[in-house]
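The other protein chains are all here in position, but one chain of the complex has been omitted.
Chain IDs A, B, C, D, E, F and G follow the sequence of writing; residue 1 opens each chain.
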């Protein structure tokens, strides 16, 4: 679906050549493709500036490929998140434009990288080494959406001077993504040092009362710094997407 | 147990030919068959219009077959829910009238399909592709109980025009089943558009604070639309059964 | 907004006398009245067969009256739920067509009672005496919506023969509402006896691990009877509304 | 350790032949055997009428056998709970007086069955077929402790006439154990029918908001019948033990 | 309703003088009195050896008195639990046979104390001074039901020698009730010392992660001693009732 | 503390006139004022572009005024959140530059309004009338920080056409704040329609399983739309602050 | 009870002048005074170096004074925690050696201050101004137990340079108490800077998902610094007591 087709249709309605009911149906069908197990939302690119992303968890390889077949015909870039190595192998075997990042568990299908756009740089920090997979999901998402992205890993609050060594980096970013598990304290400290918005990402790293990431999540929502908003546990993708929206609006 | 046997017994009591104690015992034993590990409730068909359904989870194959042996001699249709492929294979190997749906994990034993009855059509919607197995359990249940059923899948709220394309379908149903995971918002939106009752089914699809479906469940119970009632997480069977009761009362 | 106005507008569109954009705007404005603190949905009567209900909790008396002023000019019946005595006094003082039920904490504004409609009778049961206020909210709602409703109170499972004395009543209903706190076992037992749909309403009656009604709620969602669906804790209104939808569809 | 040894020691203290400190130490060492990874409490038989029971979960086969070696030299009966088939095989291979019940996952070591004692009969009910393993753990425990025990399975509240068929059984018991998962309603109904104490055992059978048995547990603790007390989820052993204490005190 | 009336009725049925339907109705109506807001279960005395107990919380003074009027005409003893001073005043003002215990918040109506019955003594312990109101509710209940009861207060585990000073008392009881808040450890320690059954009562005493008594409750359910069963938080009444059942069966 | 003072100090260090230790101490003391019960962070304006905000809850009037005294001497604008009417009266009585908004419970001290800055407009939506106080807190914060802000209230998903009437408004914003209680579905629907970042604010409006706002919070964190990040329950202030950071970076 | 009395008694036992049973009874009675509603543990001073502390919450003024009467006759210092102003007034009116701290809600009865003892200084930090009451409870406890104590308030992580200004203080302490609400991040940061043990005290300050202090508690238990142990929410008293034990062992 593109702007031209759309314009032509609307003129037909205005001139009485097409009834309202027909137009509505046509618009919807152009925009949404029903393949039984999925309603593919081709209109999303138009509306939101980036196509639908395929959430791989709980979908069969057949369903993922079926959806990708339809989307790849119309889109420049398609992301598939949370795919294990086996499914990923089947996908990358079929599309030469697709590659797999095993750490972030993402397949990135792109005919060519998007041009860099956006007002500045997205910075991504992780509190620990174990938080890196989530941070990488954020990195790959923001990168694929056409942003300049930089990362600094393992700078948690137990040795806070490690963070201060990167102060210039912190201050230069347009938006920061801060990934942390366990007590999830890093976003509060970082946000206290900068004026840009901070997207906090809790991870499920920890044990006992880390409660699968709930403790880090709740800690971040209670941050005593105010320039913090939070996404779901382990949701690196969402953080990258949100940061991109902030950087590109 | 059928209406005739029942009537004869009650007359015998009225005429003093059978003592109250004897009658009570007889009635109970006709109606309930004790096979050690199960009390089979043959009376249920009579009382509720549909026989007991076998909940397969946590039962051995031997127990399932033992119960099915007894029920199949008296019933037209028997459903077994939540059976994995291995157990299902053993069952369908023994009964030629039984078939297995791997997506919904159900065995359907039926000598012949029930005649369609009920006042109208039951509509089933799913928010995402990953919610389809639960939606299919609802479909197969309602279908086996003799209802006309139609489905529309993957019309979640992130692209709400996909839903509006099916407005005629929504308005024609006697009762709607709406299946959704993650934030579980679809039933509220659907129920706001129609006047028929809506059965909401939360699924365990999601991660982090989806909390295994609790978030969707609680969201649905808090629906700001009033024509919504809710069943347990992933309980497609219960939704199909409840919708059938509504459609057939 | 009524059917006539609507028809005239749509003809104008069909005949090209009104542009699509104009029609859309007009429709929306006819249907939705924006009074700053509320968007009153006059279209709801048309769409759902019953007007918006005012949820009184957390609204000022001024806001409630402001909304009621607008709605009462267009509607036959308006319900206000969860209003304390003081607010209720202010409302009934202003509208002679409004009355207050202190037990159910509802204001019912009605120019004249709706004619009885629906396929049969709605039965309402409560497990205990303390559950009666919630049961009354269900009763008043279903009654105001034009249903025939009957009640039986205090028939909980600790003395189950109390329930059996009302077996004829149970079997004659088109739909049953069962209200219970504490362990919330009554809906399972009732649903096991009947073939009609059962709406279960957990109440916050109890202490300790009744957890403000969560235990009853979860028990009802786990009912081993299948013809049960559940509404939010203490949501007598929702149960009455849902039962009415079932009875009238 | 037996009553005789004990008596002799205490006389020595009374006659000044043994100092208090020595006596204390001796008593403790006679009673408690320290084998590094366990302090075996030989005194328990004396004090509580039944020896320590070995909780098998989380113990290595070596540890279980090491403890059993020490206990079997002094005790008539030893129970090992929650052992899988593999561990059980190693144990029964070593002791000819030990047998394994795979359903209840218990090893029962007994040189000879204890004589029946206690005031009456312990009755055990299960709500469903899937609750039987927990009920069997209760059965085997109470039986090994020298009680007369009877069982009735699969009489849950969805078909409550199945329960009423066993009214004589219910009324004849000294104490009842009622095992149920899902909504856990059976103990309330049973306790409403009898005057003896009822031990309720929640099971983890169910899904969604059964919450691994928490819902059944909370329901039972909120029972509107008063002659009910509750043990931990799936704790058939504890229920059998407690019922035995009641029956034998 | 008494045994004689019952017998006469049953004979009439046996001799055909009364139809089954009539007998059933009669029995139910004799046993259950419907006063609109309550179904009074007169049959309970017969069935359970003690009449229904009125749970005062959430009932109006009018309802409590209405129920008491009906019950007092047929029963020797009636208990009303969880009544505040104001309601209690209204009740004791009306019945000279009723007295109020402000600590336990109970009204005890008794024409004359029941004769002592039961096999032995019920012992009640509290861990702290603040747990006494719950312990007193247990005491008054067990006492009113005709048991010999003794109490020892404030013997928690932080100074465990306080408990040991009462060892003779512990060993002489037929059943022990142990009331504790905070970490709820006392029942485990006590149960480890005795062979009789122990009823554990968690209280809501504590703050922070005492979670309104949930921590004590869960601790008691996880007791490493096996002769322990548990009732709801602050449920002194239930503990006293259950202990009485154990002592009198 | 201003840029000039800072520059002079740093030159003194560079030229060896001031030792590192002295400089550090001076800097800290200039920036942080210790008044016993508070360490006032005067450096925050410099570092973050907006001074510290006083969280009024749990602070005495004396403490609030003490802190305000120090801050008002150095800052143009100071916000005090979550102050009740009584405390607010004391504050506005003392400072003529302070005003109180009773709905949002905020005191705004400003010598003169800040000039409008930022790239565009911040839009604020509320799902219901009862969510307005939280939305107003967001409005006042973003407004005081120098942003252009617009609001639309009561456009929840139960009547979704109310939202569509404001589509132009939605598409024109740089960033949207969406405030909702109950099931919290509005942010997902809104975010599905726009490409700008959406800040979701759950409110504690609702009852039963709204769980004081947790359900709305979790629903928002599970949003199937990706351009959503979330702040704490009822945290209108944080949402306004975060939106301002996004609009002004 | 003092060391002399104790020695004399033990000699009598050794010489056979006192039987074991008598000695045991005597010892217990000397050490424990039973005043019905409390078992006063006079032995605690001897055993633990500090007498029992009276937890005032949920005790009547009469009970507190009754216990204090007994204790003040034997002890130098007695603490009463969590007493409101009214109760405190009654207590300080009766004992001239008692004083009340309204912020910490503690009554301190001391004939004369204890001499300072312990190896060094206890440092107490609070994250915010609102955390001061809890910090003061810790201060008064540790002070009354004879420790040198110093405090620094309002140095939370949103402006972390405030903390660094007190580095010398941090490094000089033998043990640190760190009090924080909201996300509870301060103890992790502090513990990362020092080598001494850190006692973390979560407070209930915050709203929404601060969950009454649970979030701070869980964050502290998940601290990525290892020299941290935690006490209950708002338990300033326990932190002061534990720090004193560490400082004085």
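What we mean here is this: a contact is a pair of C-beta atoms (placed from the backbone, for glycine too) under 8 Å apart; a residue touches a chain by one contact, two chains touch by 3 or more.
Quantities reported herein were computed from a predicted structural model and do not represent experimental measurements.
A.B. asks: Quick one: say which of E:56, E:206 or E:238 touches the chain that got left out.
C.D. replies: Candidates E:56, E:206 or E:238; residue touching the omitted chain: E:206.
A.B. asks: Touching the absent chain in the whole complex: find that residue among A:104, A:155, A:173 or A:217.
C.D. replies: A:155
A.B. asks: On subunit G, what residues meet the omitted chain?
C.D. replies: On the side of subunit G, residues 47-50, 53, 119-120, 174-175, 193-197, 199, 217, 221-222, 226-232, 237-239, 241-242, 245-246, 249 touch the unshown chain.
A.B. asks: For review purposes, identify every residue of subunit E that touches the missing chain, sorted by number.
C.D. replies: The missing chain touches subunit E at positions 127-128, 156-160, 182-185, 188-189, 191-193, 206, 208-211, 214-225.
A.B. asks: If the hidden chain were put back, which residues of subunit A would touch it?
C.D. replies: Where subunit A meets the chain not shown: residues 128-130, 132, 153-155, 158-159, 161-162, 164-165, 205, 207-210.
In the analysis below, only the chains that are shown with their structure count from here on.
A.B. asks: Give, as an integer number of Å, the spacing between the C-alpha centres of subunit G and subunit E.
C.D. replies: So the centre of subunit E lies 38 Å away from the centre of subunit G.
A.B. asks: Could you tell me the distance, in whole angstrom, between the mean C-alpha positions of subunit D and subunit F?
C.D. replies: Roughly 59 Å separates the two chain centres.
A.B. asks: Touching at least two other chains at once: which residues of subunit C meet that condition?
C.D. replies: Expected reply: 128, 158-159, 193, 208-210, 214, 217, 221-222, 232.
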